[in-house]
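Let me give you the structure first, and then I'll get to my questions.
A single protein chain has been omitted; all remaining protein chains appear in their positions.
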């Protein structure tokens, strides 16, 4: 069951990196939502390898085929099956990884758990698994847009190592997509790209922080206790490959404030309850309060580096391993659509759950 | 369903702060695990109000009664029902909160979601809800200790605002429990206590960071994709009241390293696969690797402050509110057993899931 | 998790027959539904032992205490905890059952599964477990009545062994409750009561069939594929103690007809789609069609008989066992409210699920 996410709006992903394909089943999508393969493709293209000079050059078109649940451009309310064939498998590139565990990858732990693993391409632990998430997220987004007119979710690269983007007063998808690193600060983008390219040329890698801002979520979405909106978002984000941290609103920095400084005072604004500050990050007691939902996710530097590293073999002997071939020197540009997808999925699920209360 | 947590080892908590009582049902606990009410009480006493001069003075014994699922000191494999009666309700202390929404509390969002709420004591959003978690966690701990001989989970206060504890080479429960703030650094404890008391006297509040170290978890626990061990831990922690951030292993600081610096090299140690560093925090690809599991949780300063704040009424008018009565100037000391409880719950669930694979 | 039922409207029961008490947590109940303890008590009194001369004389008031989730006669949207204390435990009456497995009871299988069991009173396998179901069902009924104005669910004893009730054209709760056997045919009731009393005096027992008719469910409730309305009803009914069969609409008898005879033709009736016959039992393709939902449940004769029977001990030796004490010679009268409760639970869950689709 660990490959399913959501309670009412639920996705189940499947697929190994170098198997026949990857995909997803979306169950619980309401009927009569407009949906085409182009809706999916737009998001998949943002996640795709080979999209720019700073991501892995693996050649994959990642063309999504909708196999069920949609008729004449409308959802039927039945499960939506989606398939993406894998095309660029290179089993030969992974021969020596078969015996040696790649440091900070999932090779060893998969073996410890299952006693077997699809070595080639990382199998199920590959980032290709996120294709199903991004496709499912694109559908969740349509559901949200259908019900919440002002719904908008924008993720962007906030930092790459020590380079920090300035966040403009008015964010837009256009600005974020205007640069290949997907930062909200085109001026910083140049430096970030240069840093990522330098890392690539060294066979090294780098991480950073992505921030996500969600607008147009009305007050009242979410749940108390275990399924708090921030708890579900945290799980969603920490389930993405390479994530090491999650914080919402004031986050870790909020621990430096007193309660009087930190509290978000309420005021009335044209008949609507608002807060003057947003240290809560748009969520209070697990439930949205109508302000922007704002959170950040930390990504470690990619574990794949093209340099010799010490490690052990699957038969318990010390050895060294030099990875060759393709790698993402920085996962951030491709992680932006993943974060948006997971956010859509969490919110669509809570939207349906809220409706159930009548 | 938002009041249940876990898939195979599942708790369902219930209860409002000022209702007749609070409690939990634990379903899925294996049979023949030794268990007594004293096992629960020990953990509940660490969570209890009134335990020291730096926590809320609300008078509650928090005596747990086991209503089912246990016979002659052994679990039966059937649901374990646990009840704690509320004794110190003061509805009168909350009269003015009935109309005015307390800033950064859940008052407004509960109203937005449900159109009704138990005003007194915060109702379901009160920290009293965590009694059920701590009781359930105490049972999960027994299950883990029964199967994993070296299992140990130690949480401790790492920082209070800008005061940081030194983490000793050898942590122990004795050191952590030796001071009322539950830090691992008794020298820092004095300053932390002084700071918390100063905040209390001002009617203000303060937050900080708790770190948690888990030992004795073998390689292979956890799951790939959505139910990664760190994802489930993140959800568990972010579902606790007042949490604003979660990070595992290198966390946000890890974004400042390159891949070559960050990767945990493997080596053989007396026949066992180990890593020289632990930036992974004991989890790789969502599955434990046998190293210590290490994570941190950020807690905001308590929202209850005894000073006048601007806010709005539930009929949409600007107003001010001065909270009176009891409050926790800092939630950290009482949050330590909550974090341990949630950790036990996540791990017991994954232990059972791993067994199911055969 | 085997003690929870439902997805959105979910109950979790707990409690052993001779432990401190039994109860239930109801999670997912919408807010602002009128609810009092009297609503529960009315149904619990129909399930209660000692209610008439044809049921077990165990002395239990079965007074339900609502511990959470309700304030001033309205649900809060939070979990509703309910407790019924056990009062009439007689551990001594069960001494010899400790070693010998009662035929056609759950003694042996509980030992086989758990390696431990609460011998006294049957522990968790006792019909006392259904108290939580009946209480939860009473709440589900309030939810249904709140949303579906004409909602009515009437179960009644259709047969006791070979005695069959005539079903009147217009069923009513009054007629069913007018006799202690809870049949819809007061004339047949006398014979049924006589038969049950004869069985009791012989220390023997008897079974029969309960029919249930649900009115006022609009077309469109239910789901395709696995959670078909009849599938969920079947599971609900077959989870009740002593059930051996379930059939809906034409049921087993429908296998004697051809398709042309069996099909329910549609026609328009004052703007509403209706069927002239109802062999479908109100459900087509797993989804309600607006006709009455009609199903039947077979109950075996009670396993407890007060006569000597051959059996084996828990150490694997042949032996005999003569049960003494209290028993229900026929479970049907007390099973009527259980069947209604489970029906309410299934329908309330599907009502909420339908709402979620928007």
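Labels A, B and C are assigned to the chains in the order they are written; within every chain, residues are numbered from 1.
By our rule, a residue touches a chain if its C-beta (ideal position, glycine included) is under 8 Å from a C-beta of that chain, and two chains touch if they have at least 3 such contacts.
Please read all numbers here as calculations on a predicted model, not as lab measurements.
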Sole residue of A:38, A:71, A:173 or A:198 that reaches the chain not shown, by the stated touch rule: A:71
Options C:33, C:119, C:175 or C:209, residue touching the unrepresented chain: C:209
Selected from C:20, C:216, C:251 or C:325 as touching the chain missing from the view: C:251
Hidden partner chain, touching residue among C:199, C:214, C:336 or C:352: C:199
Candidates C:17, C:75 or C:280 - the one touching the absent chain: C:280
Contact footprint on chain C, counting only the chain that is left out: 1-5, 7, 13, 101, 103-106, 108-110, 112-114, 124-125, 129, 159, 161-162, 199, 204-209, 218-228, 230-239, 241, 243-252, 254-268, 271, 273, 275, 279-281, 283-290, 298-305, 307, 309-312, 316-318, 353-354, 357
Residues of chain A in contact with the chain not shown: 1-4, 7-8, 10, 12-16, 19-23, 25, 27-28, 31-32, 65-69, 71, 74, 76-81, 83, 113-118, 123-124
Missing-chain contacts mapped onto chain B: 7-8, 28, 30-31, 77-78, 147, 224, 352-353, 355-358
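Here is the rule we go by: only the chains that are shown with their structure count from here on.
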Centroid distance [mean C-alpha coordinates] between chain C and chain A, Å: 46
Chain centre separation in whole Å, for chain B relative to chain A (CA means): 26
Two or more partner chains touched - positions in chain B: 1-4, 7, 13, 113-114, 124
